[in-house]
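See structure below.
Apart from one protein chain that is not included, each protein chain of the complex appears where it belongs.
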Amino acid sequence: MRHHLILRIVAKLLIPPILLFALYVQFHGDFGPGGGFQAGVIFGAGFILYALIFGVETAKKVAQPEIVRVMVAVGVLLYGAVGLVSLLLGGSYLDYSVLAHDPVRGQHLGIFIIELGVGITVAAVMITIFFTFASRGRS
Amino acid sequence: MAWLGLYNYWVVIFLMMAGFYAVITRGNLVKKIVGLNLFQTSVFILYISMSKVQGGTAPIVDNEFAIYSNPLPHVLILTAIVVGVATTALGLALVVRIRESYGTVEEDEIHHLDKSF
Amino acid sequence: MTMAAIDALSWVCLVTGGFFGIVGGIGLLRFPDLFSRFHAAGVTDTLGAGLVLIGLMLQAGWSLITIKLVLILAFGLFTSPTATHALAKAALRGKVKPLLRRKGT
Amino acid sequence: MFVAATTAILVTMALALIRALLGPTVYDRVLAVNMFGTKTVLLIAVFGFLTGRPDFLDIALAYALINFIAIIAVLKFFEYGDLGQSRPSRARRDRT
Amino acid sequence: MEHLIVIVLLSFLAITAVAIVMLHDLVAVVMLFGIFSLLSAVIFLVLDAVDVAFTEAAVGAGISTVLMLGTLALTTPKEKTSPRFAPIPLLVVIITGAALVYGTLDMPRYGDPTAAIHQHVAPRYLERAPRETGIPNVVTAVLASYRGYDTLGEVTVIFTAGVGVMLLLGSPRRQTKRKRGKR
Partner (left out) sequence: MISQHLPALQVVIPLLTAPVCLLFNNARVAWILSLVASSVALVIAALLLQQVLTVGILTYEIGGWAAPWGIEYRIDPVNAFVLLIVAAIGTVVMSFAPRSVASEIPEQQIALFYAAYLLCLAGLLGIAATGDAFNLFVFLEISSLSSYVLISLGRDRRALTAAFQYLIMGTIGATFILIGVGLLYMMTGTLNMADLAKRLPLVADTRTVAAALAFLTVGISLKLALFPLHLWLPNAYAFAPSVVTAFIAATGTKVAVYMLLRFLFTVFGATLSFEAVLLPTILLPLSLVAVFSASIVAIFQDNIKRMLAYSSVAQIGYMILGLSFVSVTGLTACILHLFNHALMKGGLFLALGCVVYQLGSADISKFAGLGRRMPWTFAAIVVGGLSLIGVPLTVGFISKWYLVLAALESGQWWVAVLVLIGSLLAVVYMWRIVEVAFFQPAPRQGSQRREAPLSLLLPTWVLIGANIFFGINTDLTVGVAQRAAVWLLGGAS
């Protein structure tokens, strides 16, 4: 969008707040509305905006497809790993209470980690999907 | 006034059927996906309608409030929305591929091409 | 300023904001061509939204809520004109001609 | 008083919806959708106050951001015929 | 007031849905679907489902619209008008709708706090979730802890979508019948 000067500048201004807001939603989900999924989508949307304005090839330099692809897997594995750890610590699968001495703290910790896993996977998948759609030329 | 308590559900059913109709009658594949989304979103509204409690408020516990709406349907629908997006993304990816190999996204033209093939 | 004055002021803001919103809506519906509709939507959108948000801010007092409202307002002030501007530009490039005269005049 | 504001916003939404249905050009629809989006943000904000839970403003904030992205995507689609490139593609011009 | 808002919004939704089904301009359909999504998110909010509203807002208005436009950019933006009347699908739809309406007749009334759904499992969540998990947002607590396994499934679904899209569109296309070569 070379000739859209205003758009480019406004987008540059907006993208940092969008990403910050995504982090806020990620970590504030325990107290208000929001959580990993919403945060992931908003985070991904930030990159989508960047790719829309500056072109997908430029965006790929920022979010390299190989790294994004790894992130897609990392989120799920993080989630699953919490389950396996709680299993090894003597609880049943995904029983966060055993993660810390105090069950409530354990729950809190577990929820924090799995929400992070959700957020990572969702953001990475959203970016991947958009990039694959957008970089496919018309026939 | 008893029927008023069901009015919401009936409108939601109308929405669902509009989406369902679009899915099964429209020949355009993108339109089918949109119809599918319509159908699913209306089912979500059905679920959320049943979670509402008269005079209740959002289930974020706070000392000021005593009555909360039912949180469980919300949880289910959060998951279902995600499933819906995933389906949409896959369906659209398929549409793109179909367009690339057939040159069209109209169902009857695709059938025609397959027959003559 | 007393509480009552702030309350009244916020009411005024909310009502005028709502009024501007409706005016913008009518303009969007009634204006004859695309570009005048941009005008109706763009101007009153910002003004109406701004007034309503200011009205809410006055209700909320000094708190996190006000900060969020300010953020929403700031975003609105950035994005709404940008979107309208970009849309108008796109429409011009997309060969939608502005209506310079009414038919018959 | 929130009631009055809510009503006004709902009326505006209705007007914007009619414009979105009527068209006639796609740009009209985009404009209407944009307006609808900003009014939704307002409605959510006002509704939060109406029910006494204004901490839901996060959603309004998210909307304000997301709505913008959707509109930019539409614009890019119109002008470039494509979401990925950074300059207009030829193919778009060929089509009617 | 809440009731009134819901009824008005539902009417908007119904109008939008009809328009989506009728229109042939797919760009307009996508735009209206964006409106549909916005409206349903507001309904979720009014019905106290804030987290759902948030998700629908982020997904429906943002991601879905962008994806659909991306698809239209790769296909065609006009639906071929086929004015054939399809009686059998219509019949199927009417029967399905009638079955649902029949099903509603014995439902608890909208918002009725004595309904079974509000008596059995949910009250325990509302009572004990904040204490057991230390999280005031009961939806997050149920989502992440009580029904955390569903959420693992949810992440897997998204992961599946990512894998699927990569499989379908990730590799360069096989038929090379490009009309505009890179010259």
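Order of writing sets the chain letters: A, B, C, D and E. Residues in each chain are counted from 1.
By definition in this document, a contact is a pair of C-beta atoms (placed from the backbone, for glycine too) under 8 Å apart; a residue touches a chain by one contact, two chains touch by 3 or more.
Predicted model only: the values in this text are computed from it and were never measured.
Give the labels of the shown chains that the missing chain contacts, considering the complete complex.
In the entire complex, chains touched by the missing one are A, B, E.
Per the definition of touch given earlier, which of A:Ile15, A:Leu87 or A:Leu109 contacts the omitted chain?
Within the whole complex, the residue contacting the unshown chain is A:Leu87.
Can you say which of E:Val30, E:Ala58, E:Ala122 or E:Val138 touches the chain missing from this structure?
E:Ala122
Specify the residue from the set A:Val41, A:Val72 or A:Ile113 that touches the hidden chain.
Missing-chain contact among the listed residues: A:Val72.
Can you say which of A:Gln38, A:Ser97 or A:Ser135 touches the chain missing from this structure?
The one listed residue touching the chain not shown is A:Ser97.
What residue numbers in chain A mark contact with the hidden partner chain?
Touching the chain left out of view, chain A contributes residues 69-70, 72-74, 76-77, 80, 83-84, 87, 91-97.
Which residue numbers on chain B touch the omitted chain?
20, 23-24, 29, 32, 36, 39-40, 43, 46-47, 50, 72-73, 76, 79-80, 83, 86-87, 90-91, 94-95, 97-98, 101-102, 110, 114
Suppose we count only contacts with the excluded chain; which residues of chain E make the list?
The list for chain E reads 99-100, 102-108, 115-122, 124-125, 145-150, 152-154, 156-157, 159-161, 163-164, 166-168, 170-171.
Quick note on the criterion: only the chains that are shown with their structure count from here on.
Any idea how many Å lie between the Cα centroids of chain C and chain D?
12
Send over the residues of chain A in touch with two or more other chains.
7, 14, 17, 25, 31-34, 37-38, 42, 45, 48, 129-130, 132-134, 136-139
Which residues does chain E have that touch at least 2 chains other than itself?
Answer for chain E, listing residues that touch two or more other chains: 50-51, 53-55, 58-59, 62-63, 66-67, 70-74, 136-137, 139, 143, 151, 154, 158, 161, 165, 169, 173, 179.
I'd like to see which chains touch which, written out pair by pair.
Touching chain pairs, listed by label, are A-B, A-C, A-D, A-E, B-D, B-E, C-D, D-E.
If you look only at chain D, which of its residues touch chain C in the complex?
1-2, 4-5, 7-9, 11-16, 18-19, 25, 27-28, 30-32, 34-35, 38-39, 41-42, 45-46, 49, 54-55, 57-58, 60-61, 64-65, 67-68, 71-72, 75, 78-79
Please output the residues of chain C touching chain D within their complex, sorted ascending.
Going through chain C, the ones touching chain D are 10-11, 14-15, 17-19, 21-22, 24-26, 28-29, 34, 37-38, 41, 45, 48-49, 52-53, 55-56, 59-60, 64-65, 68-69, 71-72, 75-76, 79-80, 82-84, 86-87, 90-91, 93-94, 96.
Can you check the complex and tell me which residues of chain A touch chain B?
31-33, 37, 129, 132-133, 136, 139
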